[in-house]
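The complex appears here minus one protein chain, its other protein chains still in place.
We just call them A, B and C in the order they show up, numbering each chain from 1.
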Amino acid sequence: MRKMTYAEGIREGMSVKMRENPDVFLFGEDVGKFGGCFGVSAGMWDEFGEMRVRDTPISEGVIIGAAVGSAACGLKPIAELMFIDFLTVGMDQLVNQAAKMRYMFGGKINLPMVVRLPSGGGIGAAAQHSQSLEAWVTHIPGLKVVYPSNAQDAYGLMLTAIDDDNPVMFIENKVLYSVKSDVEDEVKPIPFGKASVLREGTDVTLISYGRQVFDCLKAAEKLAKDGINAEVIDLRSLFPLDKATIFKSLEKTHKVVIVSEEAKRGAFTGEIASIIAEESFFELDAPIKRVGALNTPVPFATNLENYVLPNEQDIVLAVKSQF
Amino acid sequence: MRKMTYAEGIREGMSVKMRENPDVFLFGEDVGKFGGCFGVSAGMWDEFGEMRVRDTPISEGVIIGAAVGSAACGLKPIAELMFIDFLTVGMDQLVNQAAKMRYMFGGKINLPMVVRLPSGGGIGAAAQHSQSLEAWVTHIPGLKVVYPSNAQDAYGLMLTAIDDDNPVMFIENKVLYSVKSDVEDEVKPIPFGKASVLREGTDVTLISYGRQVFDCLKAAEKLAKDGINAEVIDLRSLFPLDKATIFKSLEKTHKVVIVSEEAKRGAFTGEIASIIAEESFFELDAPIKRVGALNTPVPFATNLENYVLPNEQDIVLAVKSQF
Amino acid sequence: MNITNEQVKNMYQTMLKIRKFETRAKDLFAEGKIPGFVHLYIGEEATATGACANLRDEDYITSTHRGHGHIIAKGGDLKNMMAELFGKETGYCKGKGGSMHIADATKGILGANGIVGAGHNIAAGAGLAIQYKKTDQVCVCFFGDASTNQSTFHESMNLASVWKLPVIFVCENNGYGISVSQARHQAITDVSVRASAYNMPGVTIDGNDIFAVYEAVGEAVSRARKGQGPTLVECKTYRWRGHFEGDMTVYRPNGELDAWLKKDPIPRIEKYMLENNIMSEAEIANENAAVDNMIKDAEKFAEESNVASLESALVDIYSDMVEEGRVR
Partner (left out) sequence: MNITNEQVKNMYQTMLKIRKFETRAKDLFAEGKIPGFVHLYIGEEATATGACANLRDEDYITSTHRGHGHIIAKGGDLKNMMAELFGKETGYCKGKGGSMHIADATKGILGANGIVGAGHNIAAGAGLAIQYKKTDQVCVCFFGDASTNQSTFHESMNLASVWKLPVIFVCENNGYGISVSQARHQAITDVSVRASAYNMPGVTIDGNDIFAVYEAVGEAVSRARKGQGPTLVECKTYRWRGHFEGDMTVYRPNGELDAWLKKDPIPRIEKYMLENNIMSEAEIANENAAVDNMIKDAEKFAEESNVASLESALVDIYSDMVEEGRVR
């Protein structure tokens, strides 16, 4: 066991695979000597050289497009977008090409590519650099979407993502990059579609992923003081989604609060809520609560940003409203 | 009262405003003499001239971007994208610029712009020309989103959209373009956020919009034969959303099926379902059912496309599962 | 010119295959046998044919909405193509793609594409893969004049030039993007001038002169194979039909089509072959009959094939997961 930051977990996952397979490479804006805007690829340029850790021009369209094209021709690209907000620039290559090519071509093509997407607010970066856009990509058949919350998961999910023969959206949380946590000495690939239960509980199920997992855990501690025993689920993989773990928990708790950092309207949490309302309705004995960011662009000023983004207090209140 | 096609309703809405206000203009690919790929602007070039019905190069980014820029400078642009699928190319200008500028600039700018988005499958146009992407835009604070199902609504909503000081996504259904329906002699602007109840019923609420409204009505007729009396709500406006009409209906029926043509995973119907599960939970006495397209890209072959897209039979079955 | 008689004959056959395949597809569309959109390449055959005559099976191409010609020229199978247009399970895409999405990985065909300009970026990616693997393959990226205003043109040209990727950008300048003439969509007449924005060689040639295309693309291919980077080759040509079947071409000036009909690349190569004793009139007639038969066979194959099973809609989304179907 050792301690690693979340960023190191991602880096190690990539590096292990790059050592193993010469077809794996990383490219994106300033990923090279600069080490990436958030330092995630620091040192990789030294180890792997400039062809395998390659700086691109500022052209998100061709970053994703070249990932598609090179994957179609047998490589295993990892494309980094500096911020998930820049998906907007390369959306066509992702949604109309990467996600659909296998299907449109009758299954006769493999697209083993990973797109790394630093996401979320909390660093005062304002509306164009703080979004959470997982709802867009989970909506698109043909994409897989994972969102780790800690170093070990980041590492293990990255191993799986690189081995996958399909386009994988690897969403990373910017605030978590510097957070350290335990990592096993030998990290195994973590299969997609397996949530992890971070805290067992009997009274309410808190479903979350990414940074909000920590808010859920904090909320659970507070709730425990009030005699409410919360179960906390970290989805880790948004699609495929581990419905079994969710339903199993609901059979115990019969109450659920779903938490993410997304603007609440149209959030991926809505998809989870509606799956529960459709498939596990009779287990419920309270309204399904969702906690998200307010339906605003993310404001710049620290006080406003803190107000707009969700926190553990919002979760506590949501849970209490169910009792 | 007269009959108009859906396309004519849209055209009339635009033309009325263009006659009224010289700052309103339409631009996009082949909207001019060609009349638009689906003929929606047929004849407008003759009436308004080439500066006000203006053909653009194939550059969706600058189509939306120039709408933003010209709206910021006092015009009232209507930008047509040929297919909603091409939003992917201009997404940045929509999401990071149009939707956020007012907020980022502290409210000190107006962006009265309409983006017309022909949407949906059913014409054998395959995966890149058949998508329903309303979930993306409803998720973005700063955008308004409407989706008419008939000529009168298209006309009246267009009047409102053009008068609105905010970016309005005007989603149009390609299959409906040629469908005729009654239009009042004098069409008034239809306020956003007002659903219309197309059929009153007591046993189950069918919520839908666009083309699926007709599937709901057909399903309601079939259900009526089995003694199930369905209420059918046409949302017309996805954001703002008329929650009051939904909740009122549920107080009567206590059952709901939500229908759209979107790939079901991550669909806007999930947002509606989760709003109900959160805010109107205790009215429900059956699982919230959603009917959507299967979670696949839209296939080309007619039989496959028909299979993937939802139809009235799917709605009937969803309703029956609740009884 | 460095070209064998055998090559000329092959080119001729390829052009005939394209012309006849599409002429038949046009009729089948009119008869309602082919759903969706069909964009025909008739009149532009020399470009795809001349360009692809320089390529090997393991070289790549990217194509467009107007892709039949490129695919046939790169060795695509007529039967699988026609079956795909019909939406049958024996089609290249098992009926899931249709005219705009035909691909054949075994021939390096990275797909027709319904998104104008999307192929540019995919071609850059193919070039990147080739460079990374250090082979001497190339990728030819086909695209229209109007697509050169799309974002992807710029991004991919820039990337290809700064990284010296083995991509040949072949612009088929047919003077229009749907109804919008070149003069109304860009302020230039030769698209090849755009090459200088990337410090890339650029040439403009007669796209209906198959030998000019063959040579210009050939030179670009050999530069690319040697690691000398990308080239932009602009081929001036014209589409005889409307943008898609059903387009009434109201935007065309009188006489424009007629002028181009006279530049039909097929009689041109026939004349050349006759003059140079490459094929006789009789051989030409035979070749035509042979290709007619291929098209008939393709149509028969398509007609007789089954439509795909509904369950087939649920696979090929992912390599390893199948979607749930309808619970009817």
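We adopt the following convention: contacts are C-beta pairs under 8 Å (C-beta built on N, C-alpha and C of every residue); 3 or more make two chains touch, one makes a residue touch a chain.
Quantities reported herein were computed from a predicted structural model and do not represent experimental measurements.
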Chain not shown: contacting residue from B:E8, B:D30 or B:D92: B:D92
Touching residue (missing chain; options C:I188, C:V250 or C:V322): C:I188
Touch with the omitted chain, as defined above, among C:N80, C:S99, C:N149 or C:S179: C:N149
Residue touching the undisplayed chain, where the options are C:T14, C:S161 or C:N174: C:S161
Chain not shown, touching residues in chain C: 149-155, 158-159, 161-162, 184-188, 193-194, 196-200
Residue numbers in chain B that touch the chain omitted from display: 25, 51, 56-57, 59, 61-62, 64-75, 77, 92-93, 96-97, 101-110, 141-142, 144, 164-166, 240
Absent-chain interface as seen on chain A, which is shown: 29-30, 32-34, 37, 55-59, 61, 85-86, 88-89, 123-129, 294-297, 299-304, 307-308, 313-314, 317
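Going forward, only the chains that are shown with their structure count from here on.
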Centroid spacing, where centroids are CA-atom means, of chain A and chain C in whole angstrom: 39
Chain A and chain B, separation of their C-alpha mean positions in angstrom: 30
Shared-contact residues (touching 2 or more other chains) in chain C: 93, 95-97, 101, 113-115, 151, 317, 323
Residues of chain B engaged with two or more neighbouring chains: 85-86, 88-89, 126-128, 295-297, 299-300
